[in-house]
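Before any comments, here is the structure.
The complex appears here without one of its protein chains, the remainder shown in place.
Every chain is named by a letter (A, B and C) in the order it is written, and numbering of its residues begins at 1.
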């Protein structure tokens, strides 16, 4: 795992700590600046943060004025805010991460627009020789479960190994040609890099508020997200847990594992509670919706 | 000057300081949580901040990679970024302010959309009896210089005093009726508050990144902004100076006092440098543009 | 109902129609430029729109490529996108409204940041003599149902009439003093307007994409929103129905009336379906959550 700015960042950790009057989160201080490995060459590192669980509570109380102060204690208030979709107090916390990740993951990541980004520039600097090569087991697993794959083609170990070898050989070859065009043919960096596969690693500083971070995690730690970005999202969930533990619990309970259900499904459920037998045919739902209903209400073992 | 959350916030200041490994800005720590008075009842208070001048430099260097490290020292790099419109590194710093301000100022403020806001809610809480009444001298000054006023009507002290009295009496009367409708007639807060003038004070937590803050200051500390929001912007400039002194200098030198000049004006200027006599008639500029040209190039004393 | 730009806008309607190759929505063309009254002096008027239901489908198909074309017909695809939270295709439609509304409603409205706004300026122009005065029945209704009001004070007709009279008199008085300070004392518009209550009407052009508009409607057509902004939201719902009827239906079915339920509540519901008796005590839910559970699953008549 290579890193830019490594020395400089290590120095920050080593330097004697400074006093501050700002809100502090003691658990996240322990992991500050430490790279947390992700995938084969990637990492996430917390560079800075602003606020803690109390900052959310404090901001919420501005909106409600003195009267409601201390009526609900902090954890209860955070749960309430999360359940009722009061999102602005969560915007009052901010985090800055240093992330190393393959370009194809970055391309998903950057679609979250409410964030600040400084990315390593392949126009100004030479990219390093690091490419994401999935692990053998992961290739098979993704190919099995992924509806977007050609599920009819079985992926055996021999084939998986061929994939690994192909990706590995091709990455090496790409980097050789990249270096050759730069060093021997005198090509500009901005054109030479066009030969590199989207599996090549890049780096960025990424800064985002807690509300938008939770939205990112809702989508990217979800089972529908591609495995590789999920690996990053899961590490960030651990960071959130250390940083704002009350908010983390509220998120997991009321948001990450929550489902949105339509009025129609609530009514079907109620008819069942009253003892009616419900089938797709008499439900008024399309086949797709019916399947989603069974999943959302976890009814597959009750309704055959 | 009344405040919500006052006790709670004072406690933060009094509590013994905590150690942190994060980037710290020593000068802004000194003013943390202290209300800085603005206008007759308003204030600005720094609640939290993220990053300092070095954070900007560090983020810029991610984009440029190891090669350029230490080529330029910090101040020089920040000047360079400011001059060349490289805005993303400035987004890597963030500040959170607690602001008390009249509603008509808030209505300008909130037009800056790239910020996070938690405002005191007049649906959930009762507003306090505080209204902005301009000072006598300010009324005269604004009425003289303001082209948007009725410049033909001279504003003498007697008239100014009538304005002050009118505003003062009317505010008191508004608050009485507000209280009466709430307390005696049983009206909801959300309807009772509709009687209050836009001079009534409200409060908010306001969080914004440094790049967008500088954009706010460019527009709102400008002489074209209304006096009242300029008072706030000028206090925030002092805060920025304490927080990120290199960035403050770069902003003042290369942005706040900079002017944008068209190619046509550059050419006119060059013809003058070559000794040509330029007038509005031979300039090819409209009358409005000609005046703007004289102002931008500070030529009023050279060209009669 | 006074209006700025009235003549100019009427002319647009009268002028012979122009041909276009763009996507057209025939139903919304019928109401283009026509002011739809809201509250006592307000209105909403559609000034322009971009796209229709087919534009959403077309954008969604870019993401999925040629393969999936015509697999699902348009309405089905729009339902699918709405159910699964695929929001970007809805961003491909845009609408521009001219809205006249009281300032206190505008202050809620403007909190939706992903929109473009041009508001009537009270620095450059004189505001007209129009203030929102709630109807007598509405005052009573809001005071009864609104938990944020002083529910212990009964609001009888006599008291309600006093509220109406107070607001009415005070508005008239405010406008007189506003005019007096402008015309007789020579005060600037920017200072004179500070005397006006937040019930005064203002106007704006408001442009927003369909995804963000639906988010606005989810929050502002909701029963928790203040009555006055709900009136505007309900009129906009009618406009959406005329503009993109498939999207409107999908929104109503899968979003507006949908509820977000936690994993814990899904499990409680399943235990009930299996015949277990559930009470707040054995549910593991707090009192607040228990009430929310009964509401979300519409169980108040099943569980006493």
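We take it that contacts are C-beta pairs under 8 Å (C-beta built on N, C-alpha and C of every residue); 3 or more make two chains touch, one makes a residue touch a chain.
Model, not experiment: these values are computed from the prediction.
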- Candidate in contact with the missing chain, chosen from A:136, A:198 or A:302: A:198
- With the missing chain put back, which residues of subunit A would touch it? List them for me. 102-104, 106-107, 110-111, 113-114, 117, 123-124, 132, 134, 139, 142-143, 146, 148-150, 153-155, 159, 162-163, 166-167, 170, 173-174, 177, 180-182, 185-191, 193-199, 226
- Item | Residues of subunit B (touch criterion as defined above) contacting the omitted chain | 76, 80, 83, 85, 253-255, 257-264, 266-267, 269-270, 272-274, 286, 288-289, 292, 296-299, 302
- Note on the structure: It is residues of subunit C that touch the chain not shown, namely 4-5, 8, 12-13, 15, 17-24, 29, 32-33, 48-51, 55, 58-69, 88-89, 91-92, 94, 96, 98, 116-121, 124-126, 203-205, 207, 209
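What we mean here is this: only the chains that are shown with their structure count from here on.
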- Task: Determine how many degrees of rotation, between 0 and 180 and to the nearest 5, align the Cα atoms of subunit B with the equivalent atoms in subunit C.
- Result: 180
- Report, in whole Å, the distance between the mean C-alpha point of subunit A and the mean C-alpha point of subunit B. 35
- Among the residues of subunit A, which are close enough to touch at least two other chains? none
